[in-house]
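All protein chains of the complex are present and in place, except for one that has been dropped.
Up next, subunit A:
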């Protein structure tokens, strides 16, 4: 098993073609990925540890059904039979869903998230559930109660977060596709530091029903893949109105695949690109800025008109985010009280329900979760609401206005996805503010609800680790992300002579 099967290195689009051509079967594809997981994923102590739960039986059964459909000429979707990994924050009927928290250990949802329903209905076998920071709070996946995920590029480093599991699974060829969620960068920043592609769709573009909410007004489900085209394929599948999510917008899903194919031709003539002035400077790693500058030059070569755009309120995005998010999550996480499901800690004696709730929450939540519950509770308290939560909502409006003003001048905005490359495990664990700064460039999009993509921009000079290039578009103009993202990807892949992940080290087989 130490020689990986060649199939796992193919893109989802290529695998779909191979299935259609009868060159392989879904069972074979699923099995080679399960083998890869068995070979490299390891556990909390060693290996990539992208998965919290692997479901070989379920995945192979779904694969067999897919093959039967294909044989009967009843294939449901282009991706029917292509396996996928799902972030553990999405409810999966019959599969454990822990959100990376001890408080949900052993919980098996009786229902599917809408996006999970859609991938199941389309016939994608679910390989398992991927690791994440507890309740998606973090930028390194170190806050998982089940141990960290390790970056396939360097297993002493973080894979980003909160969706480090989904990004690492795709980067380590354990899955061709994964679902992630992005509240302040949890899809894009892991994409950047693992050399993969991640998309945060327009708020409301993809159903949140069954996504265990971190911050309802910021969360969005999106694709995690190795190529822009694969993201477009997955985005078209999971996107679109859901009557179970009142905040999902009732407009047709965009032509993302078409946009990605158009972008891959490399023609960006007439495209107006704005470089966000505020997302640079102190604290930005020189190697990251160098790759970013090169990519901006590349856009010019492809015909785009590039200007610098100032979004002055973006400097307040971090403070705004860390009031709105804790406020919403302090309320969302109240339901974890041991009364109906999940962990239940019963203190000695004859405890009241309140005492059981307290003991369970004390034992079941990690420090970062407790920190945010406390901040949020404080921010919503009577007498402080106006000064904190109320004020943050006003700043949020100003940030949206900055975006609106910018998009009057340009078609897309660009920045580095994250200020640094992957940092060593443990480096920022005791410094929450330093950790929070990882999301400096990704947070504004969540606050304004606009879509963003991160595509690989190469490796930083100083450490040889991946750098992400972020593209932001106006709400509901997600197709622009795919056009620009695919153009960058095509040009750089050709410059590098192959995909960036070909430069990643061959993974040691975990014991």
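Convention: a residue touches a chain if its C-beta (ideal position, glycine included) is under 8 Å from a C-beta of that chain, and two chains touch if they have at least 3 such contacts; residues count from 1.
Criterion: contacts and distances are computed from a predicted model.
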Protein name as given in UniProt for the chain not displayed, "sn-glycerol 3-phosphate transport system ATP-binding protein", "Aspartyl/glutamyl-tRNA(Asn/Gln) amidotransferase subunit B", "PQQ-dependent sugar dehydrogenase" or "Ion-translocating oxidoreductase complex subunit D": "Aspartyl/glutamyl-tRNA(Asn/Gln) amidotransferase subunit B"
Sole contact to the chain not displayed, among A:20, A:68 or A:244: A:244
Residue of A:33, A:49, A:208 or A:235 touching the missing chain in the full complex: A:208
Touch with the omitted chain, as defined above, among A:113, A:158, A:224 or A:317: A:113
Among A:156, A:265, A:307 or A:381, residue touching the chain not depicted: A:381
Among A:13, A:50, A:63 or A:99, residue touching the chain not depicted: A:99
Interface with the unshown chain - residue positions in subunit A: 90-91, 97, 99, 104, 107, 109-111, 113, 208-213, 215-217, 243-247, 327-328, 330-331, 334-337, 339-341, 353-354, 357, 377, 380-382, 385, 389
